[in-house]
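Only one protein chain is missing; all other protein chains are in place.
Chains here go by letter, A and B, matching the order in which they are written, and residues are numbered from 1 within each.
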Amino acid sequence: MSTIDLLATRAVKATPPALSKAVRGLSDKTIAWIFIAPTIILLLAINIFPLVWTIYLSFTNYAANRPNRPVMNVGLKWYRDILGSPEVWAAMQATAHFVFWTILFQTLIGFGLAYLIDRKFKGHAFWTTIILIPMMLSPAVVGNFWKFLYQPQIGLFNYVISFFTGIEPSSFEMLGSVMLAPWAIVIVDTWMWTPYVMLICLAGLRSIPGYIYEAAEVDRASNWRQFWSITLPMALPFIMLAVLFRGIENFKMFDMVVLLTGGGPGSTTELASITLKRQAFEAYRTGYSSAFAIILFVAVFGLANIYVRTLNRVKQR
Amino acid sequence: MSITLSTAHSVVEPSLLAKRSAGFIVIVYALISMAPLFWIFATGWKTPPDSISYPPKIVFNPSLEGYCNLFTTRTRQTTDYINALGPPQGTCDEVTRRREMVIAGASNYAPRFVNSLIIAFGSTFLAVSLGVFSAYAFSRFKIPLADDLLFFILSTRMMPPIAVAIPIYLMYREIGLSDTALGMILLYTAVNVSLAVWLLKGFIDEIPKEYEEAAMIDGYTRLHAFFKVVLPQAATGIAATAIFCLIFAWNEFAFAVLLTSGEAQTAPPFIPTIIGEGGMDWPAVGAGTTLFLIPILVFTILLRKHLLRGITFGAVRK
Partner (left out) sequence: MKTFLKTATALSAAAFMFVGGQTKAQAAELTLCWAAWDPANALVELSKDFEAQSGTTMKFEFVPWPNFADRMLNEMNSGGKLCDLLIGDSQWIGGAAENANYLKLNDFFDKEGIKMSDFAPATVYAYSTWPKGTPNYWALPAMGDANGWFYRKDWFEKPELQAEYKAKYNRDLAPPKTWSELKETAEFFQNREIDGTKVYGAAIFTERASEGITMGATSALYPYGFKYEMTPGKYDMEGAVNSADAVAGLEMYKAIYKCCTPPGYTDAYMGEGLDAFKSGQVAMMMNWFAFMPGMAKDEKVGAVTGFFVNPGEKIAASTLGGQGISVVSNTDNMDGALAYIKWFAQPDVQKKWNDLGGNSAHNSVLNDPGYMNSRPFAPQFLDAMGGVQDFWQEPSYASLLQGMQKRLHDYVVADKGTAKEALDGLIADWTEVFKEEGKIQ
């Protein structure tokens, strides 16, 4: 008898008969609501109520560091300012660049790795676990020590590149160059999260039933053909899922980039969340940043919605 | 009785050459991917001057300075002062004195690490518990507007943490939860519970209703059936969910840096602020990073088999 069994039985036996009867008497409906209520309450308190409050704040000139100043309604001023601000659009562009390239690289490399691991060579379980390690780190800590790695004089990265390509290590700066910094952050994020995409794709590949391949073998379809007509289409929902998760996460990206580049050089890698943080928690323009937060939320929500609908259609095929 | 995945191959039994080449490429990737980690691990064992030497030192004399610096605060003193002190107490004292410095006290790393343990494990436990109850309800009962509720639950994860932090910061300030472990646990639980419900619903959906129904016909109550029949079967799913919730809470930075300070601050906001006598104390940062990775590494390795299943259930259903 398992431990849970033992404890459950003991608990049942220990329950006084009156309570027992009351509990037994609980209808399914009551149980359902008892089970769901704590979750809903917590989400209402920590997610929904604050969201509503944020919407309210976005129409005011409230500043969190001046709680005693009279709060005035400013209508849609912040929304207009933000949508017309070149700095905000630059931040959105930097974010889009980051999201696009990281997803592209992570999907290609991640799927590739999953496919190779699925060949089930000797020791693949061990090496899979090794590959997983980067994603277990804190993105903030990763950003911090990659700053060390990217330093041209004392960091490993430039010397390794120099070793393979012969370019002088101090001749280029990943973090200080306007051209290279956006790629620097893409490289670090890809390093961290490719394992995650790989895992999802691996699950997808493993879910394809063997008999489909066997049937294809019987029909004498080439490996190449099998890949394109069986493997890829059946793994596609999983790949799309990985893209969705990584897309949402990278849209929200803050800690890794802020510790790696601080948004620099200038504002080249200042992603939307970094701009938001500076407005909200350095300048304490609470009203303005609330409006920005709502805009970001609507953007992600809208995009994700469209994407999930497409994903569902792909799943149905 | 456990549920088995079909162990399909993408192509029926690849050739030995194909396997070997695949293995080779994967191993090369794994090694390249580990290189930065090796470097940080090695940096934890260097002396501060070695860590910022240029060109970077691959071969070096290991030293305990990184780890000692991580856990202590030190001040520089004159040689006379140091000579006047008694014999060094312990290795770290010795190591520090060689640099003409004296240990002045403990650093904040250990308390931050403990905070991380409490907050991360606490919130994971809560999120998974709430998640499993709610997931069961969504799975077995007809909840009105179930699909919408589920999407709404998931959409709460789409806000950038900074955005969520703005009202939470104000709210916590009002009700006194600023810089408290309880506040952080509630926040992380709220963020994680959406993922937990989604994942666990997928797992519980896979468990045939017939088992509980059979148990209930045998006289078990719904509750008893839940605990005795469903939970054990969902153990895999629970483990997978727990890993994801823990990784998030353990490594979280944005909320921690905005909502905590001296009392409840966790390790991620702390590690990037470890400075030495000039710039960052890279050996101490290396040591701190290494130590911080260990609990997650252990937890994940123990439960690695469940990771794979956890990734996709609840989202992609066949």
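Just so it is clear, contacts are C-beta pairs under 8 Å (C-beta built on N, C-alpha and C of every residue); 3 or more make two chains touch, one makes a residue touch a chain.
The model shown is predicted, which means the values in this text are computed figures rather than measured ones.
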item	value
Where the missing chain makes contact, among the chains that are shown	A, B
In chain B, positions touching the absent partner	49, 52-54, 75-76, 100, 104, 118, 122, 125-126, 129, 169, 172-173, 176-183, 185, 227, 258-259, 261-264, 273, 275, 277-280
Absent-chain interface as seen on chain A, which is shown	4, 7-8, 11, 15, 61, 64-68, 87, 150-153, 155, 170-171, 173, 175-178, 258, 261-268, 278, 281-285
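As a working rule, only the chains that are shown with their structure count from here on.
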item	value
Complex interface listing, chain A residues touching chain B	2, 4-5, 8-9, 11-12, 23-24, 26, 28-29, 31-33, 35-36, 38-40, 42-43, 45-51, 53-54, 57, 64, 109, 113, 115-124, 127, 129-141, 143-146, 148-149, 153-156, 159-160, 169, 191, 194-195, 199-200, 202-210, 212-214, 217, 223, 226-227, 231, 237-238, 241, 248, 251-252, 254-255, 259, 272-273, 276-277, 280-281, 286, 289-290, 292-294, 296-297, 300-301, 304, 315
Chain A-facing residues of chain B, complex	5-12, 14, 18-20, 22-23, 25-27, 29-30, 33-37, 39-40, 43, 51-56, 130-131, 133-134, 136-138, 140-141, 143, 149, 153, 155-171, 186-187, 189-191, 193-194, 197, 221-224, 227-228, 231-232, 247, 250-254, 258, 267-269, 271-272, 280, 282, 285-286, 289, 292-293, 296-297, 300-301, 304, 307-309, 311-312, 315-318
